[in-house]
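Right, subunit A next:
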Amino acid sequence: MYIHLSQEDIRPLYQQIADQIKGQIMDGTIRPGEELPSIRQLAQQLLISVITVKRAYDDLEREGFIYTRQGLGTFAANIESSELDAMRFTQAEEILGEAIKKCQKLGLRNNEISHIITNLSKEDKNDDRS
Partner candidate 1 sequence: MIALIYKDLYLARKILIQILVICGVFAIIGAINAAKGDISLIETFMYVYGFMTVYSIIDRILYYEEHYKGVYFMRTLPIKESAIVTNKFIVGLILITFSGIILLSFTFLLHMALPNNLSQKEIMFLILILGVNLIYCAIYLAMYFFVGYAKARQYVIGILMVLMLTPAVIGMIAQEWMLKALNFLFATPYIPPVVLIIGIGIYAICWTISIHAFKHESQKAA
Partner candidate 2 sequence: MMIEANGLCKKYPAFSLENINIMLPEGYIMGFIGPNGSGKTTTIKLLMNLVKPDKGNIKLFGMEWDEQNEIQLKQRIGYVGEEQPFYDEMTVKWTSDFVSRFYPNWDDKVYNELMVQFNIDRKKKVGELSKGNRVKFALALALSHKPDLMILDEPTSGLDPIIRRDILKILSKFIGDGKRSILFSTHITEDLDKIADYITLINNGRLLISCEKDEIINKIKKVHINNSEFEKIPPSFFIAHKSIGNEVIAVTSDFGAFESIYKNMTGKKPEVYAMDLSDIMLAYVKGEVC
């Protein structure tokens, strides 16, 4: 499992870890039922505080992304594809929501913003085709 941490990122480290594991579970990089490194193993791998990793894992467990079996380890939860879709949509809403706010701050109007989004999506489709 590869996690990239950045000191520049405004998000605290535990959130960066949780978000990345969440992302990897959602896009299938981490398969359902796959074993995750233990808290101490991940802390060693990333050279970070054990408490930080524990907090990330606690959050993930609370949100239902992972589960722990005493004595066996920590595993990625088996999430229904419909649930995963819903999560993907929620996250997309968050990402776009922030981006839209920033554009509004720049003074753009809502129809201008929609226009940009449509154009960008078309470009990506073109890239996919070629």
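Regarding candidate selection, all candidates are chains of the complex that A comes from, given by their letters.
Criterion: a contact is a pair of C-beta atoms (placed from the backbone, for glycine too) under 8 Å apart; a residue touches a chain by one contact, two chains touch by 3 or more; residues count from 1.
All values derive from a computational prediction rather than experimental measurement.
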Need the partner of subunit A in this complex, chosen from 1 or 2. Which is it?
2
Per the touch rule, the subunit A residues reaching candidate 2 in their complex are 5, 7, 10, 12-14, 40-41, 43-44, 46-52, 55
